[in-house]
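Encoded as structure tokens, the structure appears first; notes follow it.
A single protein chain has been removed from this complex, and every other one stays in its place.
Chains: A and B, in written order; residue numbering restarts at 1 for each.
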Amino acid sequence: MVFRRIPWLTFAAPRNFHVLVQVLVPWLVGGAVVLAVAGLYTSFFVAPPDYQQGNSYRILFIHVPAAWMGMFIYLLMAVYGVIHLVWRIRLADMMARSLAPTGALMTFMALWTGALWGAPTWGTYWVWDARLTSTLVLLFLYLGYMALRTAVDDRENGARAASLLALVGAINVPIIYFSVEWWHTLHQGMSVTLTSAPTMAPSMFTALLLMTGACWLYCAAIALRRAQVEVLEREAETQWVRDLIRDGDSRTWDRNATVADARGTIREEGRS
Amino acid sequence: MLKAEGLSCRRGGRPLFSGIDFNVDPGQLLFVRGRNGCGKTTLLRAICGLTALESGQVTLRGEDIRRLDESARADLIYVGHRDAVKDEFTPLENLAVQQGLRGEGFDEARCLDALEEVGLAGYEDIPVRYLSQGQRRRTALSRLLLSSSPLWVLDEPLTALDVRAVDWLLELLEMHLAQGGLVVTTSHQPIDGLREANILDLS
Partner (left out) sequence: MWRSLWTLVRRDVSLIVMRRQDILTVVAFFIIVTTLFPLAVGPEPEILRALAPGGVWVAAALASLISLDRLFADDWRDGTLEQIVLSHQPLPMVALGKIAAHWLSLGLPLVILSPLLGYSLGLRGFELVVLMGSLALGTPVLSLLGATGAALMLGVRAGGALMALLVLPLYIPVLIIGSGAVSEAMHQAGPYAHLSLLGAMLAIALPLVPLAVAGALRISLD
């Protein structure tokens, strides 16, 4: 079978991906540190205290980016899952797999910081608010995804099962969100909501943006690194990994990579 | 008619087999041999299109086995290691369900004949759970008598059969081959007395 060369799949070949990660991760980590320092400085020393909540609101500079990342990463995971299911590109699955712990961590952070913020603001660590509840459900979805992966013996089958679960979960996330929102308005529980927050001072907005950027870069770096480790582990028998171990770092990539490389079907040639 | 090119498969991260090619024409039998765990069952399931291969392709009459349309899929009958016999049902009910699944109407007379031929006369109405392992296997094999599929894929068909049943099955295979059928099978026991068995050694 002749595979048409698709340039955008260059980095889906394990070897090229490895090189890409080697190049990208230092920049991502550096960027994350710079943005985090700038963001933390702005949020602690530049942004003014809130006229209602005092200083306790500052935890939102971590809370909000974490909540965004938690949701976004689940969506991204589902997209990678679809790519894996449809085109059988293994790297997509490795990315999805690497994203899951980070996404779960972000979701957990969002819940935790939310609880800490809720204590002084609402007077309680936990309320069955629509957002809190759906974030909790999101955490369960992450946990189910990871648990299913580890429970299936065959790695490839586990990967496909988990990809399908991520897809089903992603379709359900908005349904869960709306039903919980609706449930909340029906039960008339809390009167304080995040949506009715007062308008933001520009410095607050800047701090939020910086922290969001830091979160993005951190998640990208950690997920890429984790996927890289996974790639090396799975490809441990291949020639290029052996060369890598023998010769140290290699920074050249194979520009002729094809979709077959990405699927790992012609890798057998390189196997000794 | 049945053709395999460059089949390879991995299980649990390690290669199971690779580079398998074969060709089975009408009237031929392919006997897959190998020690335990070398992928006989996986290969047979791949031939039926149940297992996804890492590379390679199985074709039946030039069509990819995993993309067969309805009528072409009726050309194949598979009796697996797990024999798809329900404990709760009687042999007759089992056959009825199998026929229904294959989209054929239930023909009681033919089913009873088939059961008689495999030596289950008198047991048609007893739930399979009260039958012996060999009788259970015979129930599964009686499906072969009802089908008109040219390609038979049999995974360890001789397991649990007594000498008389083995003879009967070999005779049946012989007859099927003589009528231009195809058989792919595995077995621990040597299958003697079958003409022109092509042997495929895994491992």
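We adopt the following convention: a residue touches a chain if its C-beta (ideal position, glycine included) is under 8 Å from a C-beta of that chain, and two chains touch if they have at least 3 such contacts.
Worth saying up front: this structure is predicted, and the values here are computed from it rather than measured.
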Which of A:Val25, A:Val46 or A:Leu164 contacts the chain that the document leaves out: A:Leu164
Sole contact to the chain not displayed, among B:Arg33, B:Arg73 or B:Arg110: B:Arg73
Options A:Val23, A:Val37, A:Ala151 or A:Ile245, residue touching the unrepresented chain: A:Ala151
Hidden partner interface residues of subunit B, rising order: 45, 48-52, 69-71, 73-74, 76, 78, 80-89, 96-98, 100-103, 105
For subunit A, residues in touch with the removed chain: 85, 137, 140-141, 143-144, 147-148, 151-153, 157, 160-161, 164-165, 167-169, 172, 175-176, 178-180, 182-183, 186
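Here is the rule we go by: only the chains that are shown with their structure count from here on.
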Centroid distance [mean C-alpha coordinates] between subunit B and subunit A, Å: 47
